[in-house]
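Coming up: subunit A.
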Amino acid sequence: MKYAGLVLANLGRNKLRTVLTGGAIMLAVVLVCLLLTMPAGLDALLDALASNTRISVHNKAGIVYPMPHAFTRKVRQLDGVAAAVSTTWFGGAYEEAGRVTFPNFAVEVEHIRAVYPDYPIAPEQLADFERYRDAALVGRQTMQKYRWRIGERITLRSTVWPVDLDFRIVGEIADEHAPYLWFNREYLDQALRATGRPGLGITGMIWARASDPNRVNAIMREIDDMSRNSEAETACETEKSFFSNFFGSLQGLVTIILIVTGLVTLCIVFIAANTASMAVRERSGELAVLKAIGFGRRVIFGMLLAETAVLSVVAGVTGVLVAVGLTRALRVFAGWSPALGPLGNFLVTPTVIVDGLFVSLVVGMLAGVVPSAGAARKSVVQALHEVF
Partner candidate 1 sequence: MSSVSIGVPSTPLIAIRGVSRRYVRGPDDIHALERVSLSIPAGHFVAFMGPSGSGKSTLLNLVSGIDRPDEGHVVVAGQVLNELSEDELARWRARHVGLIFQFFNLIPVLSARDNVALPLLLTHLDKRERVRRAETALRVVGLDHRLEHYPRTLSGGEQQRVAIARAIVTDPDLIVADEPTGDLDARNAEAILALLRQLRHDFGKTVVMVTHDPRALRFVDDVFHLDKGVLLEGDDAERAHAAIMLAAGHPPAGTGTGR
Partner candidate 2 sequence: MPLPLSYSLRNVRARPTRSAMTAGVIALVVIACTLFLGLISSLKRTLVTSGDPRNLVVMRKGSDNDGASQISLAAYQAIRYFDGIARDEHDRPLVSPELVVQPFFRTRAGGRENVLVRGVEPVALQVHDTVRIVAGRMFAPSAHEVVVGRGVAGRYAGAELGNTVEFGRGQWRVVGVFDAGGSSFESEVWVDARELGNDAKRVYPYSGIRLRTASAADRQRLEDRIDNDPKYALDAQPETEYYARQSESANSLYVLVVGIAILAGVGAGFGASNTMYAAVQARTAEIGTLRALGFSRGAILAAFQIEALALAGLGFGLGAAASYGLSALLAAAVGGIAFGASTFTTNVVALRVGAADLIGALVLAVVIGVCGGVGPAWRAAHLRPIEALRKA
């Protein structure tokens, strides 16, 4: 590393250029990270919320087709099913008329915990949830988005049921990925009856937890067999599969996002290569002198490459840090949205960070190879062979 001083001095030679190039690479890395957080958000959602023992039971025809609520009990009684709970889409809009901005469901409060033991909810909050009819449990993502507090009262106007309901938030699902709001289905049933309609006899979905992950497939078959030829034939799938399918329609958008990410990465190549070649061209006289003095070609190539590499790495690290900060800010404004779904979570996972650094270092360095090799006057292949 005795050449470190020389490398740094050369970077400081034209400060404006170093700053401009570094800035450009940094912005490109920020963009790459931001874009990658979108599909990563999908994967992260699956990892965080989906369990390998949970089974989703829904009407084979579609999730907007209902099932009889009584079917939940039958599922619960099956051998190997540790717990089962029915959840029904309420479609409640908060404040903005007619726009559902987070998923909200009417659930069986006495069974929900048993099906979701992995969700972090404080026991006393759960107790309140079971005790008070108008209680609601809210996922941290939505809590943060609207800055709600435990104890706050909110009103949701349903877009699918002819009722509006007031809730008291008694607890939080303490996971950043969780957007749900859960409330007592009895409350909805009661409200429907009050309007003169029959109560809540149906359910939208049933979630079951298997006591043994190896028995999941068998259980799913049993449930489907049980419902065959009935009013509501079911189709079971694992929770992971359910989410994948549910967000499958985002695939087109993800494709475009990945294409754009690739384009931006290419930008980094051009920018770094351009700067390196400009620097080399201006210093050709000096480089000739160095060679005359006795600096070998390999050393010169290495030094020039190091300049590009140092710049790229510093810019890349800065970019990643900025991306982390930016996404934190974005999360407050975005989060789950109808158009983007979990893509709008902008979660910077470790994968995203590694990708960002990889892009800046490797891509930046590769971009510098050709000009550096040219300066050291050797073929690129030969240069790569000798250095790596």
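A few remarks follow.
Quick note on the criterion: contacts are C-beta pairs under 8 Å (C-beta built on N, C-alpha and C of every residue); 3 or more make two chains touch, one makes a residue touch a chain; residues count from 1.
The candidates came about this way: all candidates are chains of the complex that A comes from, given by their letters.
No experiment lies behind these values; they were computed from the predicted model shown.
Checking the candidates 1 or 2 against subunit A in this complex, the single touching one is 2. Residue ranges of subunit A in contact with candidate 2, taken from their complex: 16-17, 20-21, 23-25, 27-28, 30-31, 34-35, 60-65, 91, 93, 98-100, 157-160, 162, 164, 231, 233, 245, 247-253, 255-256, 259-260, 263-264, 266-267, 270-271, 273-275, 277-278, 282, 333-334, 337-341, 344.
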